[in-house]
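Here's the structure, in structure tokens; my notes come after.
Left out: one protein chain. Kept in place: all the others.
Here is chain A:
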Amino acid sequence: MSELWRRCLERLEGEFGAEDIHTYLKPLQPAEGDDGLRLLAPNAYTLERIESEFLPRIRAILGHLAGRPVLVRLEVGTLNSRRAPAARVGRPTAPAASAPEPAVVEFDGNLDPNYTFDSFVEGKSNQLGKAAAIQVATNPGRAYNPLLLYGGTGLGKTHLMHAAGNLIRENNPRTKVMYLRSEQFVSAMIDALRNKNMDEFKRRFREVDALLIDDIQFFAGKNTTQEEFFHTFNALFEGKQQIILTCDKYPKEVENLEPRLKSRLGWGLSVAIEPPDFETRAAILLSKAQAKGMNLPEEVALLIAKRMRSNVRDLEGALNTLAARANFLNRVITLEFAQETLRDLLTVHAQAITVPNIQKTVADFYQLRLQDLLSKRRSRSLARPRQVAMTLSKELTEHSLPEIGEAFGGRDHTTVLHACRTIRDLTETDGKLRQDYEKLVRILTG
């Protein structure tokens, strides 16, 4: 039958475009059937399309080749895949009647062993989050419950969460820790509802010692899920079982999240994870490069850290890209090599960040006139924004201190240096100023 299918495919390749072939026809795998050919489609979507668009033609060709009608059966399935079996999400794939789940497997499938506290690069932006996660992991259910880590995408929330889970299990290998992404919770619940299996669902999530759910902002607008999660939360909380959650913003700011859930989320400790600063970005690059066995010169790390500032995944992508090309060309990574390789990626991040642009953006942000910002006047209402603009110029462009001073109405470079130090100190103590500064960075680096 495989041979018949191979010949059938050859015919089909003459009739359909290469795109149809690789989208629908080649992904089918032939298998012996009792009375004909079984074709396994990798997924339901492909199966539907084959049925609606290609099946009559397949039948005709097979019949022609075999000289008799061939029975064709379509199923979703796969033969000898090289992939690892799917990570288990605490959800039975078979309907309710299936055998009881082996409880042990389920609880080590979902934690990523690579995410540990040792492999986490600490900086000012995330040290509080790390400290809290370690405390929680050392004393689960007792220190802070829930622990909620919030902040933008790609800043290390998931890493900290897995690290906490791994440490909990390292300290006590019998602990049941379950990690899942919010959408896995949603689909597990939908499955349970469909299979009338809610008791099993509740049991599954409530018997863990620690429940880790990632990106709960995606619960927004899903009322049934929120309700169920609310009850799960209460059960775990009362049982002193640890809950660790992440969210892309402070939960009170998430729209379409039930007020009673929002208030629960605030019961424990909420810690913001901020975008890493320049030094931390460079340290992350060097540490990841080392883990990959790459030889990354410090000047290259500094270049990337300077130009890519939004999140850690960008840095990772840059490293992967450098490693792949250096490997293929058998080249050492130098500054020139990095600039050439990352040209397309670095320009995105560098675009339009000029001193005049920064000055205008800061003036707009504080509702000042540009000429006042650049004037000699030193009233507090002007001086602070001016210092912010100078610091941004130092941080976001390649200009030297004297050049920046010159651009700000011909000031001395020591004035710029003083501005940078003042703002750096203030961002540690003045929450409002720190927020403004970060907002400006985001506006400028888009």
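Brief remarks follow.
Methods note: a residue touches a chain if its C-beta (ideal position, glycine included) is under 8 Å from a C-beta of that chain, and two chains touch if they have at least 3 such contacts; residues count from 1.
Just so we're on the same page, contacts and distances are computed from a predicted model.
UniProt records the chain missing from this view under the protein name "Regulatory inactivation of DnaA Hda protein", selected from "2-oxoacid:ferredoxin oxidoreductase subunit beta", "Xanthine dehydrogenase small subunit", "Regulatory inactivation of DnaA Hda protein" or "FtsX-like permease family protein". Among A:S119, A:T153, A:N223 or A:S381, the one in contact with the hidden chain is A:T153. Of the candidate positions A:E122, A:D248, A:D372 or A:E406, contact with the hidden chain is made by A:D248. For the options A:Q29, A:N126 or A:N166, the residue in contact with the chain missing from this view is A:Q29.
Those residues of chain A that touch the chain absent from the view are 11, 13-19, 21-23, 26-27, 29, 41-46, 48, 60-61, 63-64, 67, 76, 78, 80-84, 86-87, 89, 152-154, 181, 183, 215, 248, 310-311, 313-314, 316-318, 320-321, 323-325, 328-329, 344-345, 348-349.
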